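In this view, the complex is presented without one of its protein chains, the others remaining in place.
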Amino acid sequence: MFLNCDIGESFGAWTMGMDEHVMPFIDQANIACGFHAGDPVTMRKTVRLAMEHGVSLGAHPAYPDLQGFGRRSMALHPEEITALVSYQVGALSHIAGSEGGILSYVKPHGALYNDMMRNEEILEGVLRALSSSPHPLSLMAMTTADNRKLRAACARHDIPLILEAFADRAYDEQGFIVSRSRPGAVHRSPDTIVRQACNLAEGLPIETIEGTSLNLEADTLCVHGDNADSIAAVRAIREALGERV
Amino acid sequence: MFLNCDIGESFGAWTMGMDEHVMPFIDQANIACGFHAGDPVTMRKTVRLAMEHGVSLGAHPAYPDLQGFGRRSMALHPEEITALVSYQVGALSHIAGSEGGILSYVKPHGALYNDMMRNEEILEGVLRALSSSPHPLSLMAMTTADNRKLRAACARHDIPLILEAFADRAYDEQGFIVSRSRPGAVHRSPDTIVRQACNLAEGLPIETIEGTSLNLEADTLCVHGDNADSIAAVRAIREALGERV
Amino acid sequence: MFLNCDIGESFGAWTMGMDEHVMPFIDQANIACGFHAGDPVTMRKTVRLAMEHGVSLGAHPAYPDLQGFGRRSMALHPEEITALVSYQVGALSHIAGSEGGILSYVKPHGALYNDMMRNEEILEGVLRALSSSPHPLSLMAMTTADNRKLRAACARHDIPLILEAFADRAYDEQGFIVSRSRPGAVHRSPDTIVRQACNLAEGLPIETIEGTSLNLEADTLCVHGDNADSIAAVRAIREALGERV
Partner (left out) sequence: MFLNCDIGESFGAWTMGMDEHVMPFIDQANIACGFHAGDPVTMRKTVRLAMEHGVSLGAHPAYPDLQGFGRRSMALHPEEITALVSYQVGALSHIAGSEGGILSYVKPHGALYNDMMRNEEILEGVLRALSSSPHPLSLMAMTTADNRKLRAACARHDIPLILEAFADRAYDEQGFIVSRSRPGAVHRSPDTIVRQACNLAEGLPIETIEGTSLNLEADTLCVHGDNADSIAAVRAIREALGERV
């Protein structure tokens, strides 16, 4: 079980995230590519930081919406999505290469991520960008109770799939993340977070918000580096799961 | 002697340039990368068009200034220049690769081009982006009467240099292009343009605005695809120089 | 019956629309405000052109999406919509005032216009921007077979409503514009366009795509200044409707 984190989300004079503090504990860095956050200088700095810590490099492409931090859905044509994912992935991949690194996967950000999970045409748009890449790339996407459609789509494009789950979010019986607007949607207790992380890592069922048991496939857990509390949670998960290989 | 042209300068709903009409006559396409013109969809379309015509792919990176079309000088730190050139080159290079093409050179655009020609720190900023690229890239830059400094800078970074001259612009005795604000700066007569192109191609001296003779090294001529007149000039130059190899 | 036209849609080095050619024939200029098109210099130039021709000044605010020309729907919170409409309206209003003009109405652009017509919360977001304006502004919106809801919403905010219809678009029995994807959606024949314009102006029914009769309230007709054909259509409508008052 790996730990992945959204990173490199500063922009120009604005700082966001405690990248230096979370980097030692994670395996995979989802690096912003300039459309929702990140700028060329920040991207290079972030690639260097990740490489110093032996963290895998991933692209975190988004809708072109700095003002909305890529969190506002935009009605783009799938061909536009393919092109803008290729653009952002290429920019980061080249900066990584110029530092001696290799970009290995892509995790769409924010509204693009959500839209991709519920709209097959948008998923196709993303996958076409990955399958046309001159070097191999995996897709990181959200696990649910039934990943067959997602697996099939990736298989059609010959794209390896990395399934991510959340240790700090409640799931419902159908295997979907509970909306933040609902009470109990976000786990606050470190014990609960660590327990859910360990169960996911060991292939054991987790408890849903309804109290039932749920089995979820997962290759990686999404963690957060926003503040001291989330860094503490990442550290606790890391210790519970054991050292990075 | 090659012909190069700035291309792919449309943006979203705005069209600029007669790319389809000029592409059959040129050897090298300087493709906009999204910072002064071009967007991901336009970039892919432009790469495809260039490849259909067997035209070499070049990146045309610029200052981040859509509103000013990259023509307004910006006081950027050389490290910012390195990072933004890497970003733009990477985005285009990846899109080219996803279409089966290879990006072979970089020609900075507008104010960045001019600033690079007169400021060594900015030239260094550009060259560092090229020398750190994971795949080889040449630099296209302006020829003058004395290219020794420019050659030396490129040699230090092990970057091949492509020298470009202009068939439709008057030169002064020092080998610099005459400012557009001065009468006679731009050749309007097709005969004059073709004669200057042929002389440059054959290594013969051209006539300066002062009436003296000037020898200029040149590997490529910059031509324009803005309108019917400029397309006619390109066609005339192409016919005079002979077919593309 | 007035004629309104989207105008000032150039951006930086890119030109769009034949503003000088269409301005003599219209009554109301919907001026782009920088978010989908238009830039500060273009906006001032457009205000001057409109004022020279005695054309009313309207703001044409949009989603923040230059790349998509404001045609791509964005999932914005109504408060974000209020703020961005106020911002754009204010920028144009001030530029108009600095030229001695007065901004009199607002017509949202593209996807924002469409979203406002089918989503009451977005309409509320727009109306709150207008009702909080320190100077009075009308809303220009699309007429349908039943404008009661729209009228009620405007009345609640004490905002005068200007209803616009299209002379060159087919309507269906419900009074909605036929989607461009359907054959016959756009009238090409000048005769049909002029007849629909005259009927709308005289309060006579127009023929729907199904062949039935439809009565539409309308204060203004949306015309286009994109190319020579559309300018010819505007001129024909103008001549049929009679001179501007």
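Brief remarks on what is shown
A, B and C are the chain letters, set down in written order, and residue numbers restart from 1 in every chain.
Criterion: contacts are C-beta pairs under 8 Å (C-beta built on N, C-alpha and C of every residue); 3 or more make two chains touch, one makes a residue touch a chain.
From a predicted model like this one, the values you see are computed outputs, not experimental measurements.
Of A:Met16, A:Met142 or A:Leu161, it is A:Met16 that touches the chain left out of the display. Interface note: of C:Asn30, C:Gln88, C:Ser104 or C:Asn147, the residue touching the hidden chain in the full complex is C:Gln88. Across A:Gly8, A:Gly68 or A:Gly175, the single residue that touches the chain missing here is A:Gly68. Residue B:Gly68 is the one among B:Gly8, B:Gly68, B:Gly101 or B:Gly175 that touches the chain missing from this view. Annotation for subunit C: contacts to the undisplayed chain at residues 34, 39-41, 43-44, 79-80, 83-84, 86-95, 97-99, 129, 132-135. Although one chain is not shown, part of subunit A still touches it, namely residues 10-16, 37, 39, 66-69, 71. Residues touching the missing chain, restricted to subunit B, are 64-65, 67-68, 72-76, 80, 111 (touch as defined at the top).
Keep this in mind: only the chains that are shown with their structure count from here on.
Annotation: 42 Å between the Cα-based centres of subunit A and subunit C. Looking at subunit A, one finds that residues 80 touch two or more other chains.
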